[in-house]
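Everything on this sheet refers to the single structure shown next.
Removed: one protein chain of the complex. Kept in place: all other protein chains.
Every chain is named by a letter (A, B and C) in the order it is written, and numbering of its residues begins at 1.
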Amino acid sequence: MIEVTETAIETDRLRQSLFNPGAGGFCVFEGWVRNENEGREVQRLEYEAHEPLVISEGNKVLAEARAQFPYLEARCVHRTGMLEIGDLAVWVGVASAHRDEAFKACRYIIDELKQRLPIWKKEHYVGGDSGWVNCERCAAHGQQ
Amino acid sequence: MIEVTETAIETDRLRQSLFNPGAGGFCVFEGWVRNENEGREVQRLEYEAHEPLVISEGNKVLAEARAQFPYLEARCVHRTGMLEIGDLAVWVGVASAHRDEAFKACRYIIDELKQRLPIWKKEHYVGGDSGWVNCERCAAHGQQ
Amino acid sequence: MTGSGKTITVRYFAMFREHAGRAEETLVLDVKTAQDVFEQTRLRHGSMEPNGHCKVAINDEMADWSSPVNDGDTVLLFPPVAGG
Partner (left out) sequence: MTGSGKTITVRYFAMFREHAGRAEETLVLDVKTAQDVFEQTRLRHGSMEPNGHCKVAINDEMADWSSPVNDGDTVLLFPPVAGG
């Protein structure tokens, strides 16, 4: 299951929701807003998502991960809106019988999510300017 | 930092203790007590550790992980005593600038921990017998 | 607009919304594929962005740039994504 939320992600609630008595390994990845990107000091990040396609593509990604690395439970939540340094932007959790599947499925999910899901982030720099991440000319736009 | 505890591991407190403003990726592995091992129905697990060497060897493992996959923060806690199905036996968390180091360091730490640290577990089966894990003749001992 | 014009609703996201100065507009366009929609709106809004790392969806289904567009379709133009 994948979700998009405008409010703070509750990691403890998510973790508990993945409990399964057959699970011996549980792997989580969290994306945090950090204070720097490509040498520029970042003050906050703004995330935008097109939710219907985040959900449909995200569920495809979860199914692909399960086909390759059979897991018992998996869940992903992506936050949108304006986030501060240290805020949690994305949470991916996978519970499986053994640790290998949990690690590999979790990694697959976050890697594919970053490449395929219609989510964008705009960096707001300490200097007051901003730029969309992953766009070759973002820096130029941001510095205008 | 690595710790051994006889009481429940507080995941949320650990997670918060690894916050670092330069961290963009955070990977956690948790080992949960599952209800089955090698075809036998498990009721609970008993963990024993020799703490001084868990600490010294564990800190070597954390340093080796950092040398290979430079991370910002890492922490590991292993529980001892009698645990029930679903209980958390071990928690490993790694925060790093980018996700690749977080995943790889976390995996390295748990893999080495399982091979090198003086920690043992005894499975207590539903039938009432028990056996030490990883010992070729455990099953025979347990069934005596 | 010609007799072959199709009524297409175009939705712009992130950087594209900023280029277009709007989130959505409905246009009558002489287009066959998603690529044609991209090119025509790019000209319209003076955007220089190539479609290399961009993606497109039609009626909320991911599509290829060569996918045909039909009268009444909604075409979503996605600049390079960056989740996580």
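Methods note: contacts are C-beta pairs under 8 Å (C-beta built on N, C-alpha and C of every residue); 3 or more make two chains touch, one makes a residue touch a chain.
Since this is a predicted model, take the numbers as computed values, not measurements.
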_So there's a chain missing from this view; which of the remaining chains does it actually touch?_
B
*Considering the whole complex, which of B:Leu18, B:Ala49, B:Ala74 or B:Val94 touches the chain not shown?*
B:Ala49
*Residue ranges of chain B at the interface with the undisplayed chain*: 31, 47-50, 52-54, 56-57, 78, 89-90, 110, 113-122, 132-138, 141
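Note that in this section only the chains that are shown with their structure count from here on.
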*Looking at C-alpha means, what's the farthest chain from chain C?*
B
*In terms of Cα-based centroids, which chain occupies the most central position?*
A
*Compute the distance, rounded to whole Å, between the mean C-alpha positions of chain B and chain C.*
50
*Residue numbers in chain A touching 2 or more other chains?*
31, 110
*What residues in chain C touch two or more of the other chains?*
84
